[in-house]
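Only one protein chain is missing; all other protein chains are in place.
After this line comes subunit A, so read on.
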Amino acid sequence: MAIRVQAEDFDVGAELAALSDGNPSIGGVASFVGLVRDMSKGDGAGGDAVSALTLEHYPGMTERQLAAIEAEVRARWPLDAVLIIHRHGRLLPGDRIVLAACASAHRAAAFEACWFLMDWLKTKAPFWKQEETPDGARWVEAKEEDEHAADRWRQQAP
């Protein structure tokens, strides 16, 4: 199964090994692992300490949108295998949130497809993050730069 939405952690090494096992035409696997950061807003300066992150999602629609993203990535690049694992529930700094991986005969397709997966997932998969900070819990706001990153791919539709 190429799409999984789960509360449990995952084993990156085992998942990547399983992705290419038994298919010697795969020349490379590119992957991205998203982690819970201990600071909000990403810049360090001006950010707040984050002690936990809770991911809410829309069961049913999440799987449906991730399947649509997988279909889109497969239409754009010649891929032998695609994997998306996304966790939900309460996570702590350092915990894994998401794994995206693409296997292809050549590295360019694998790298580009993996980048695309993350850009589209960030703007289309129905997940919402709530951070626990010293000032209390607060919902993470969507970033405009994420929309721009996704738009970049829209301009080069297959």
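As a working rule, a contact is a pair of C-beta atoms (placed from the backbone, for glycine too) under 8 Å apart; a residue touches a chain by one contact, two chains touch by 3 or more; residues count from 1.
We adopt the following convention: contacts and distances are computed from a predicted model.
Per its UniProt record, the hidden chain corresponds to "Molybdopterin synthase sulfur carrier subunit" from the list "Class E sortase", "aminomethyltransferase", "Lipooligosaccharide transport system ATP-binding protein" or "Molybdopterin synthase sulfur carrier subunit". Contact with the undisplayed chain is limited, among A:L55, A:V82 or A:A110, to A:L55.
Although one chain is not displayed, its contacts with subunit A can still be listed: residues 34, 55-58, 60-61, 64-65, 86, 97-98, 118, 121-130, 139-142.
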